[in-house]
Every structure is written in structure tokens, then in C-alpha cells.
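Incomplete set of chains, arranged as in the complex.
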């Protein structure tokens, strides 16, 4: 019934792929060595699930600041696994769900995964799945408890599952004392050097010639981020790409981008 | 099906226009250069959504003190886009809705917008949509979570969406740690100079002759706002227009207006 399971999950796979590709719409820019390392770490986890008899379940936490690229990287790792069952659980598909409906949905995805010999589930943006709000704080304890139990629930004999959960609020998981639910975690850092910024701007072709890019880099260098008490350069790749697009509408894209970046980090 | 989508949303557009025009019933008075700048910034956002491939979704926050003109300006920017789908989401149409009903309504407007190639949604007065009350504080976390997710949800391929959200309580969004949901924000300032006050009073024709206006401005200047520890002049255009109308009923409109203004700022 291995064959049977495979055929059973195929349609689910097709649907998921589209969703997964959408979240990496702007591709993966290899602006730093760290990007490759994360993808490699991810494929090691994939191999562990594929090979080890003793750990049919591996649960990893991918965390980093807003817009650092967590969702895109988790989806990329998942797609590269080529496992027959790949599924993205995202808050976007659960707007307006009651707590009970959310838990039922989560539960269903996990139960579905148990039918495939090899599965990977991306649980995106845990803090949003929990309706986390620091005022109170308010959150859905029911969803949290369900996640923690599902993250630790061994799949049935002969089934293997990789869970990739993302969050930009790792500390709330510590406060909730549920970090032991994860076997390992991977940290995604934001862009912090001018070189990385330059790499990205070149990649998205914001400027029509090298001169403009040079002028832009020159202005950035003159902002002297992180010197003499000035704020450090620290921006997620997602935000940087968005700024580049706003700048593109401006008569003077270089100036617009630099001023956006300065306002962002201050 | 681009054509199809267009025809499908046309009726929605008609309805929305009426609502939008109603909230700028008293027109836009160009009492300061800042008013033009905001309208220009707004049309830049409109162009970004229309043109950029990489940012099919742009979400802007328009904030400022009560009565500063946020709703009127957001509606004006929306109307000037000439996008085929324009919709105003306002607390006024949701009085007595349960949290679930509000979220369903929000969700529906966004889903509707995804049918149009180009859409703009004005989400007016976020703090009222959330039922925000500083005592407690109390608010609908469900509505907030739905908004944050909808604000970040990419429209389907080939669809583009501009979101203009307004609030007079920007700080609660900071406290809730959801400011990263916005790509950019625009600040609407209140009226702070005697020249701006004079411009408005002339525009609404409160006085029948220049003498009366001069006398009024004279009295205002004698109040010496902001001097020697006196309170600063600081009034929203909405409130100023309302005071002008009250003054109009008075035998001595100039005196009435001045005393209202003084009481307001103290």
C-alpha cells in the first residue's frame, strides 16, 4: 500500500506546489554565503527524515526578523525535498476561522501527511496562526497546544515527516515554554552590509547603468550606518525589494532608495 | 477574462463612488502646501501598483490626530486612481456586527478586489474597526489578526491592489507589533498656523466682509497661541469647519469662533 499512499497524495502535492511557488515569487537572491548554508542545512534535515529509522519525525524552527525571507526559504527547502507530500499551512488561508476550525484544519493536514511515506509540512508564521498580540498578551492557546502536540506526534509506522515551522517571534515560544517541541532551529538574518544591498539592487535591475548604482552605493556609504551612534544597517530582503520598487517610480531612484533605507533603520 | 473581471466589478464601483464622495462632502481646502504633497504621494503609490511587477500589493497607513482630514484625503486619493475597483471599508457600515461578521465582511471585500486587475481599498479608522478602548485595553484581536493577514496577502497572479488604511491611533499598531504590515505611511498634520486658519475661514465664507475676517484674525493673533506657556494652536480641519458653522449662528461670529478655538486647544 506504499504505492496506494503515493497515488492518494499526488493531487494534494500538485495544489501545494503552486502555493509554494507563489511565496518565492521574487526568487532567491544569493546575496550572501549564509543563504546557501541555510539551504544546505535544510537538505540535511530532509536526508535525516529520509534515512534514519529512529527519527521518523523531525521538527525544525526557522526564525528571523520580519521580512528576512523565512517563508521563501522554508518553501524552497520543502520543494527541493521532492517528497510526495508537501504542504504549506499559512494564516492566509484561515482568515476568519474560529479556533476550532483552525485546529481541525491543522489536524487534517497532519493526518493527510501520515498517508504518505515521506512528507514535509511548512507551518508558516506561527505567531499569526496563534493570533499573537503583545497587548494582553492575547493569543489562541488552543492552536498553540494543538501545534505542540502535533509537532511531537510520531507518524504511524513506516511514515516519515519533516516539519518546518517559521516565526518572527521566537521569544514568545520561549516564554510559552514550548521550545523543546523542536528538534533543531535555523536562524535567518537580515541584510546588514552595503555589499549585500548592492548585490540585491543589481539583481533586480533597479538602475539602468553602473553609474547610477555607484552613485547610490556612494550615498549609502556616506550615511555611515552604525558609525558614531548612527543606527545599524538592518533590513529584510523583502522590505529592500519593496523599497526598490517604490524607488523605481521616482524620478531619482537612487536618492529615493537611500532615503527610504535611512528612514527604515532609524 | 480581464474584460470579464472589469465588467463584473463595475456595479461595485458605482456604489463605492457615492460613499467616497460623501466623506469629502466639504471638499478639500488647500490650506497648506502639505495638502498637495500628500495627494501627490498618494498618486505615486497608485502608479507603483499600476506599474511594478514585483509589488502587486502595496499597503499604506495614513495617520494623524482626530479630524485632521484622514478619511477625506484617503478617499480623494482612491477616487483619483480611476482603478476599476474602489471600495471604502468603514466602521459605520458595521455597527452591531459580531467579530465574525466583521471579519467575513472584510474578507469579502478583499476577495472581491482580487477579481479586478487593479483595485484600491480604503480601510477607514482601524481603531474603530477594532473596537479599540484604552480601558483594559479592550479590542477585537480577531479583526486585527484578519486585517494584518489580509494586508499581507498577495493578490492572485495578474491582480494588483493598493490598500489605504487610516487611523488616529498609530501608536496602538506599534504596541501590537503589526507596523511591519505596512509598506509605507503618510502623516496628516492638523492646522497649526493663523494663516491656515484664515485660509479655511475665507474658503467657507464665514464672514460677509474682509473687515470681519481681519477682526477675527486680529483677535486670534492677540491670543498669542504657543507663547509664554500658552497652548499651541492645533486643530483638525474637520473641527475648524464645525466651529465655523456654530459661529455662523452667533450674532458675533468672529468672537464665537475665537472663543471656541481657545477652548478647544486648552
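When the chains are written out, they are named A and B in that same order, and each has its own residue count from 1.
What we mean here is this: contacts are C-beta pairs under 8 Å (C-beta built on N, C-alpha and C of every residue); 3 or more make two chains touch, one makes a residue touch a chain.
Just so it is clear, the structure is predicted and the values come from calculations on it, not from any experiment.
Whole-complex copy count, one sequence throughout, 2 copies displayed: 6.
One rule holds for everything that comes next: only the chains that are shown with their structure count from here on.
Rotation angle for the C-alpha superposition of subunit A on subunit B: 60 degrees, rounded in steps of 5.
In the complex of the two chains, the subunit B residues touching subunit A come out as 44, 47-48, 51-52, 54-55, 100, 103-104, 107, 137, 139, 141-142, 144-146, 148-150, 152-154, 157, 172, 175-177, 180, 183-184. Against subunit B, the residues of subunit A that register as touching in their complex are 22, 25-26, 66-67, 91-92, 95-96, 98, 128, 131, 133-136, 138, 204, 241-242, 244-246, 248-250.
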